[in-house]
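Dumping the structure here so I can ask a few things about it.
Note that one protein chain is taken out, while the other chains of the complex remain in position.
Up next, chain A:
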Amino acid sequence: MAGGSSSSTASTPSLVDSLFQRSLDDLIKSLRSQLAGTEPVLLSRALAEIRREIRSSDPDTKAIALQKLTYLSSLYGLDASWAAFHALELLPSSSLLHKRLAYLAASLSFHPSTTDVIPLSTHQLRKDLSPSSPPHFSSLALHLLSLSASPDLARHLAPDLLPLLSPRSSPPSPLRPKAAAVALRALSLCPDVVPLLFKPLVDCLSSPDPRVVSAAVGAFAELASSGDPSPYLHLAPEFYRVLADSRSNWILIKLLKIFARLAPLEPRLAARLVDPLCDLLRRSSAQSLVFECVRTVFSGLPDHDRAVRLAVDKVREFLASADDPNLRYLGLRALSMLGPPHSWAVEESREAVTRSLADPDPNIRREALRLIMGMVFDSNVFEISILLVNYALKSDPIFANDILDAVLTTCGRNVYELIVDFDWYVSLLGEMARNPHCTRGEEIERQLVDIGLRVRDARPELVRVARDLLIDPALLGNPFLCRILSAAAWVSGEYVEFSRKPLELVEALLQPRTSLLPPLVRAVYIQAVFKVIVFCFNTYIDQLEISQLSSLGNSTTGGASSVIESKSAAAASCIADGITGIESNDGIATGDKPASLFSSMENKDPFTYESLTKMLILIETAVDLLAENDEVEVQERARNVLGLIHMLREVPTWKTEEQGFIKDNRIGEIVNLLQSMFSEELGPVSVNAQKRVPVPEGLVLEENLANLAWTLAEDDTAPSMSISFSLRSHQHGETKDDAVSSVQSTSLLAEHRKRHGLYYLPAEKDETESNDYPRANDPLLPASQGDASEDLVRLTDQSMIPRKVKHSKPRPVVIKLDEGDAVLTSPLTAVKESKDDLLSGAIHDVLLGKEGKPSSSQKRYLDKSSQRRVKDVSDNGESISLSKENLDLGDKEHRSSGSRRSKHRSHGKERHRSPQKNEEKEEKNHRNSTRSSHHHERHKHRQRGEALLNVAPQAPVIQDFLL
């Protein structure tokens, strides 16, 4: 084979090359015997050799060079596009060997969009495709065409496929199946050729050769599954006949794929399919075919109980096959195709499904999860979610996150439509955040904030969950959780009125380990602190006013005011202490006194003069450090907080007794002002809100930005995020900050922990590890310690059938916006669809153009004016005789109009006179009207005369012969 080197041609510049050319075998051997690391050298040497040899005028030398290049490019990934022209040079060779090498090289290296020499191959391909050339040549040309055809090439060569496709060439070409496959490719590349190729492709369905039928069925399966299947409804009788006749599993599988797409469009077709499908389900021993039947039944005939019952039984067999994971997997997949109306089927296999959650194969686990989540309803979402979230604690990290994902998506679906008890769901979110594998921070963050905005009743619980998350210093170091913490901080600040202990909250927000958070999250923390201050002061002043009013109104209860008096005296001294404490301790508030203060205060009303003072001291101490922070967000918020504190301190009445607050109301004014800033409730924002804002006239939104693209491309190394507004250099600030915080962190952390009695790692470890994060929680959680399988068994106790339950409390109001229009289609898919539409539209045109008009019956199909068609159809007529009696009836009704219209068609120009009729027709066929209007539009753009014939409204998808 490839071994022979050439010696045929006379002296050429490359004679030496030709004589001593290395064959492909030599090349492979040298590459295989290479020493480690020398491969690049060998490859580049071989490539240089090939570049020289391939220019040889001797075809043998050239062919071998090309062969070597093909080898290197396909297995070593070398670029072969430069040799496209040389491959082209060898294509006309009369030697089969050379031709084959050239075609192989071309088919592997030609790229329809980038190879510019492809048009040069048109002539040679046409020659090789012609019926007069040997079938091997044509076969090679077909292969190249199927792989590398550009739309232009497909358009030019489509007529050359006809002789190969045609059943009339005698003997029928052995390449007919190949031609059918290539015709499919041409159709999808270039919908313009549909009028030419579609009809011969249809004819292939009635070929006696099973290979031809297989190729045609394969082509139609591809067409029907990639675009709008409705045009192929007209071919249903043909497909049905093949289904009845064929014994090849491959053909049957492809046919079932077509029917699975067609059956939902036409109920009568579905009804007729039940029998053959049940038959196949019972009879066939090939699992692939059985599975395809199951899939067809589930997706195409879900309303036919007999078929569904049988298919579900088969699925149960699949699920029970212990030794074949493939069948178990496919069984699960099949079940997930059945919708909620058939949840009984999942119910029946509940045990197998839940057992699959523990399957060794991650694919099976994921499928089981998907299935279970598909069966979640508002009645069982509670049990299933809890069990799954607990199960996630014990599974491997990837699957744990899959589970979390699934629970989050299912519960969050359609603005939490499944959730009735939001308190429960919010605490579930908190639990998910504590899963040690959790990497779904973003979604949990989104939902926490979203629920806060949308569900008023859930806010108290939300604040409680947020508090638990914030107070836990261990969570701070986990980079996946910082988004959740950010949400928790925001929630606690925004809804601080539900917080039971605002002081504790402030402590949590300012704990030393917050230095581990990214700056943006820190900024949220500080802003939350700001809101807490405002809230506390506001409440305090309100309280004072109320007590004042009551003491004024009822002087007999002087006791109350005297209590206040005495308290304020004590407070004044505390403040004095506190302030001196700050000054003397260099900003670090430590010692037992504040702690004891807190413990004494926690039992009382939270807002006293002392507690506020203490809070201010605490905040000032912690935030002071951040006022010089490098990150502009953090710095700005910190300064806001400090500014507020200073402003409050400036007020002279601050240092006097409480009555002063009321008398000189400046603090009250400040606080009221700020409170009004935060008091307006934030609501969810509609996805389309931006769109609804009208663009003011004369405002140019995009024009000037075009210049920016250039600027950004120039300098994409400095995204705006990293721009530092700090005056100090990064490095310097960094180290200083760290030093300060690490001094503090140990003592403050210890204090924080001691106070909240949370979570203590061994003390000596505490001291050393300040920055690497501990696990988010102990893997051993007390409640969920059951064995994995035990849990799963419990899951099987839960019914997956939706049932009506009486909820103990009503579902809270969930604010929804723009229902329905939130779905945005990506432009990409839209483009693809339009292309599919083009193809199926063209096919529609062809089918309708040839087969008649609305409510076209088979008879009119027979009445076709084209003579060729008449001849063909007489075969078809026999083949569909099984349903023929039925169609005669319908035919008589339509015959006259049909023939009248076919006359119009034969004189294309007269067509314009029947718009009136068309309009009537259109009105009758309401469900098609939209689609046909699309057609009108498309026709406008199409130049082709024959397409213009089809302006008539579309046929309704009724097949009389299927009645």
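The rule is short, and it goes like this: contacts are C-beta pairs under 8 Å (C-beta built on N, C-alpha and C of every residue); 3 or more make two chains touch, one makes a residue touch a chain; residues count from 1.
What we mean here is this: contacts and distances are computed from a predicted model.
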Protein that the absent chain corresponds to, by UniProt name, given "Tubulin epsilon chain", "N-acetyltransferase domain-containing protein", "Septin" or "AP complex subunit sigma": "AP complex subunit sigma"
Touch with the omitted chain, as defined above, among A:Leu47, A:Leu184 or A:Val814: A:Leu184
Identified contact with the non-displayed chain, of A:Ser113, A:Ser285 or A:Gln690: A:Ser113
Selected from A:Arg55, A:Arg155, A:Arg211 or A:Arg268 as touching the chain missing from the view: A:Arg211
Listed residues A:Glu89, A:Asp128 or A:Glu222, member touching the removed chain: A:Glu222
Listed residues A:Ser44, A:Ser57, A:Ser133 or A:Ser288, member touching the removed chain: A:Ser288
Chain A residues touching the omitted chain (full complex): 1-2, 25, 28, 32, 67, 70-71, 74-75, 77, 79, 81, 96-97, 100-101, 104, 111-114, 136, 139, 142-143, 146-148, 177-178, 181-182, 184-185, 211, 214-215, 218-219, 222, 225, 248-250, 253, 257, 287-288, 291-292, 295, 325-326, 328-330, 360-364
